[in-house]
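Please see the structure below; I have some questions.
One protein chain is absent from this view; the other protein chains keep their places.
In this document, chain identifiers A and B correspond to the written order of the chains, with residue numbering beginning at 1 in each.
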Amino acid sequence: MKIFKLPDLGEGLQEAEIVEWQVQVGDSVGADQPLVTVETDKAVVDVPAPRSGQIAKLYAAVGEIVEVGKPLVEFTDGDDVRSDAGTVVGSVEAGDARIAEKPAALARGKTGIKATPAVRALARRLDVDLTIVSPSGRDSVITKADVERVAKRLAELGPPELLRGPRRTMAQKMAQARSEVAPATIVDDADIHDWAVDTNHTVRLVRAIEAGCVAEPSLNAWFDGYSLGRRLLQKIDVAIAVDTTDGLFVPVLRDVGNRDDDDLRRGLETLKADARARRIPPAEMRAYTITLSNFGMIGGRYAAPVVVPPTVAILGAGRVRDAVVAVDGAATVRRIMPLSLTFDHRAVTGGEAGRFLAAAIESLESS
Amino acid sequence: MPEVTLVEAVNTALARAMGTDENVVVLGEDVGVNGGVFRATAGLQERFGEARVIDTPLAENLIAGTAVGMAAHGLKPIAEIQFMGFIYPALDQLLSHASRLRTRTRGRLTCPLVLRAPFGGGIHAPEHHSESTEALFAHIPGLRVVIPSSPARAYGLLLASIHDPDPVVFLEPKRIYRIVKQDVADDGHALPLDVCFVLRSGTDVTLVTWGAMTHETIQAADALSSAGISAEVIDVATIKPLDIETILESVEKTGRCVIVHEAARSGGWGAEISAQIMERGLLSLLAPVQRVTGYDTVMPLFRLEDRYMPSVDRIVQAAHATLGFE
Partner (left out) sequence: MTVSFKFDSLQYLDTDGAVVFEPLPEWANDAAILIPLYRTMVETRAFDAKAVALQRTGQLGTYASSLGQEAIGVATASVMTADDVLLPTYREYGAQFWRGTTMAEILLYWGGDERGSDYAGPRGDFPISVPIATHACHAVGVAYAMKLRQQPHAAVCFVGDGATSKGDFYEAINAAGVWRLPVVFVVTNNQWAISVPVSKQTAAETLAHKSVAAGIAGRRVDGNDCLAMKQAATEAIDNARNGRGPTLLEALTYRMSDHTTADDASRYRSAEEVDAHRLQDPIDRLRRYMESRGLWADAEEQELHDATAQRVEQQVKVYLDTPAPAPQTMFDHLYATLPRAFDAQRQAVIEEK
């Protein structure tokens, strides 16, 4: 309440005289605290504050008579309209929040493996990965028998060999590549018939990559799939895939654009020797911008090699062969190098890839 | 040793309790001169007098409320509601007062009453006389709900309920009031409350039930046994507070559970038992818990009664369903 009126003092008394104010304007009072002393016909009584609050106004002076029900004291806040509690017990909170609900549907989740909790617990106990268990139950439910069957098979096979070192790294990187990259592949052939006999294939391939990068810089880039951003890189650092008995190594030939052929050749020799001797520091297998996989030295023609993020392209060279091709309308035998360019289509267009490959082939086919 | 029916066992227990403790009184409609419409209180008024075996006016709410007042003021009233179908006016007194008198006075006032009512279907009775709504009472905190399934358990559990210092709703399955006789010594020996009774040992599937359905369930166990399936049969007896430990121990062994109750399916007490088995026995389960129950319909009049009530066949099929799950 804002205005406190002189309350009923009992005994049918209708008025009282102000004897003494216990508070002044501006005072803060607590509930039940004496506000004013008044005198009636019968007695001198203290009138307590009905609420806590700050005094804004006193309605009578000492010695004045106030009638029951007339204003006595005004508080600085409050209102005199008794708001409807809207209940007879407790308190039903009212809020101002507005809600606007849109109808929702059940979320589409993935349908996973079907197995009862008991079967799942059994699989855990027997160390069986449910993803490798073929369900034999109705509705593709994995049964207890299924789990036991697989456990038995695995026991016969013995524990798996845990991947280490480069094989482990390869498994992890390829899995990452698989989950992130949108690969597309173009294949073509380069006519290297006119190469000199002692031509260093790898150096020529590196130069071809350089030519491609010059023609289409977007293949020499790092792509960030999370922010959807790419960085076009000035330097061309080519990762060279090296096959060893321990697995795949990918040492990096740095800054090929600013090195001459001899330098490149020496660099490659060093890389290969170091790779075979397991001497390459980890730093030298990181931060490359594009990859070369010369798998043709082992075998194979065309491939769709894996693009490892954050790079966006990998050039694969297959086994050089003599092939019958058309030259000036006539069939003839030429030395042919098959090429496969796999690119991350999130960052590179087909046109860019095509032009890259054309430039690479032009570089390879030049004398 | 006398061979008695279930309702006779009730009568014997009442007489024993009244003979032992002068504070025990019986009240209800037609319980005095008539001895109760099912004769559960036969002979009591002759023996113990009108003041202690009271024919009340026709008012179920009054019967329960009077029992609350009597219990709070030192008597041990055993109120009879003639049929579960007429118990609902008394629900207010049970829920609003009997179940909470002790806690709301912090133990100063207590309510050691027993409210007995015949319940369940199967006697081709007119409308409203075949109810099984034990779940309504089991839901009330502070109440005990006890359901005997044999003469011996009726005697022992009723005595226990009378001795118990808290309110008990004692539901008597009237279909089996007279169907079998059993040796029951009138030795004043009470059976334990809050525990299940294992009626039959088994290893392949656990059958959980109470009341009149124990008969069908035992028959189902027999049928399963002929098919080489060993069923363990558990009589819950005290519906609330539930002895889930016994049930869990059984399910841990068998991995399969069928709950049988006459009451309607949804929100029936089988749902509570199933939920508790899921919470604490999930990894033992080889199949989902089955419930064989009355349907979610109003109990039909007696021409369809037999189709409503769970049959031996339905129980057997449910057991097979758990066995054939995988």
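In this section, contacts are C-beta pairs under 8 Å (C-beta built on N, C-alpha and C of every residue); 3 or more make two chains touch, one makes a residue touch a chain.
Fair warning: this is a prediction, and the values are worked out from it, not measured in the lab.
Asker: Which one, B:2, B:43, B:165 or B:267, makes contact with the chain that was left out?
Answerer: In the full complex, the listed residue that touches the missing chain is B:165.
Asker: Check each of B:19, B:69, B:188 or B:288 against the chain that is not shown and name the one that touches it.
Answerer: B:69
Asker: Touching the hidden chain in the complete assembly: which of B:10, B:152, B:242 or B:309 does that?
Answerer: Of all options in B:10, B:152, B:242 or B:309, contact with the hidden chain holds for B:242.
Asker: Looking at B:6, B:25, B:176 or B:224, which makes contact with the chain not pictured?
Answerer: With B:6, B:25, B:176 or B:224 as choices, the missing chain is touched by B:25.
Asker: Looking at the whole complex, which of B:34, B:105 or B:201 touches the chain that is not displayed?
Answerer: Answer from the full complex: B:105 touches the omitted chain.
Asker: Counting contacts across the full complex, list the positions on chain A that touch the omitted chain.
Answerer: So the residues of chain A touching the unseen chain are 8, 10-12, 31-32, 42-43, 50-52, 82, 84-85, 87-91.
Asker: For review purposes, identify every residue of chain B that touches the missing chain, sorted by number.
Answerer: Counting over the whole complex, chain B touches the hidden chain at residues 25, 51-52, 54, 56-57, 59, 61-62, 64-75, 77, 89, 92-93, 96-97, 102-110, 141-142, 144, 164-166, 194, 240-245.
The rule we apply is simple: only the chains that are shown with their structure count from here on.
Asker: Could you state the distance in Å from the CA-based centre of chain A to that of chain B?
Answerer: Each chain's C-alpha centroid was found; their separation is 59 Å.
Asker: List the residues on chain B that touch chain A in their complex, please.
Answerer: 255, 282-286, 326
Asker: Given the complex with chain B, which residues does chain A contribute to the contact?
Answerer: 116-118, 121, 137, 141, 143-145
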